[in-house]
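To start, the structure itself, in structure tokens.
The complex appears here minus one protein chain, its other protein chains still in place.
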Amino acid sequence: MGSMILRTAAGFLLPLLLLFSLFLMLRGHDEPGGGFIAGLVAAGGFAFYTFAFDTRHTRRLLRVDTRSLLGVGLVMAVLSGVPAAFFGQPFFASQWFRFTLPPFGEVTVSTPLLFDIGVYLVVVGVITTIVLTLADPEH
Amino acid sequence: MELLVALIIGVLTACGVYLVLRRRSFPVVLGLTMLSYGVNLFLFAMGRLTIGRPAVIQADAAGYADPLPQALVLTAIVISFAMTAFVIVLALKARSELDTDHVDGRGES
Partner (left out) sequence: MNPEIALPILIPLLGAAVSVAFWRHMALQRHLAVLATGALLAIGLVLLWEVWHGGILVMDMGVWPAPFGIALVADLLAAIMVVLAGFTGFAVTLYSLVSLDREHENFGYYPLLQLLLAGVCGAFLTGDIFNLFVWFEVMLIASFALLVLGGRRTQMEGGLKYVTLNLIASAIFLTAVGLLYGMVGTLNMADLAVKLAQVEAQGLVTVLSLLFMIAFGIKAAAFPLFFWLPASYHTPPVAISAVFAGLLTKVGVYALYRVFTLIFTHDVGYTHTLLLWGAGLTMLTGVLGAAAQFEFRRILSFHIISQIGYMLMGLALFTPLALLGGIFYIVHHIVVKTNLFLVSGVARRLQGSYELRDLGGLYRSAPGLSVLFLIPALSLAGMPPLSGFFGKFILVRAGLEAGAYAIVFVALLVGLLTLYSMLKIWAEVFWKAAPEPTSPSPAPLQGPERLLLYAPISAMAAVTVAIGLGAAWVYDVAEAAAAQLLDPALYVEAVLGRERLQ
């Protein structure tokens, strides 16, 4: 469907949008941003790519089934609530783990980050599934 | 500002109700969307309308905007987004399956 300008632009914009979505997700930890809108940005990138090319190209680009993305994200989000139970706290109490990783110095990993990544994957999975279903000619 | 917001909510809801009562599925979907916009805006206004106030309470802030309705509205928007997407897919499938976009699944009458 797309013109040459759109196709060329899509090829450049998709990586940029994906990079930006990662930035948004990590930034969302303490500042405006977060898994949800980051997922929307990434899904927007894929939707744009679908407009420029077609669903077959997007599916090939994604490599994995979008529904698996959704499933893995949901598993991560749900599991992020579980560690709290091992520390005698209610589910979804956030847990923080600090340790030193040689090149980066002190690194903090937390369950909210895991939750955010899960949300990110769920949003990307859901929206690309919907977009691809709607755009597929045979449906 | 209260009057304006109230008017917008009223107009959105009225349009939504009118469209939901239509015969064809596309206006019905649009009507549901409008209705959910109206409700979301209403929910947001329930935290009182404030301008230029931070959502997070700090010691030196003069006041704050209630963050809870904002969180509620975000959740409600996400839900209505998912619902709208689903209804569109359903309406499209129904149209191709039934060869009509009449909500009763029958032709003109």
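We just call them A and B in the order they show up, numbering each chain from 1.
Assume a residue touches a chain if its C-beta (ideal position, glycine included) is under 8 Å from a C-beta of that chain, and two chains touch if they have at least 3 such contacts.
Since this is a predicted model, take the numbers as computed values, not measurements.
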Hidden-chain contact residue, picked from the options A:A9, A:L26 or A:V72: A:V72
Residues from chain A at the interface with the omitted partner, ascending: 65, 67-68, 70-72, 74-75, 77-79, 81-82, 84-85, 88-94
Hidden partner interface residues of chain B, rising order: 20, 25, 28, 32, 35-36, 39-40, 42-43, 46-47, 68-69, 72, 75-76, 79, 82-83, 86-87, 90-91, 93-94, 97-98, 103-105
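Definition applied: only the chains that are shown with their structure count from here on.
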Chain A and chain B: spacing of chain centres that average the CA atoms, whole Å: 25
Complex interface listing, chain A residues touching chain B: 36, 126, 130, 133-134, 139
Contact set on chain B toward chain A in their complex: 74, 78, 82, 85, 88-89, 92-93
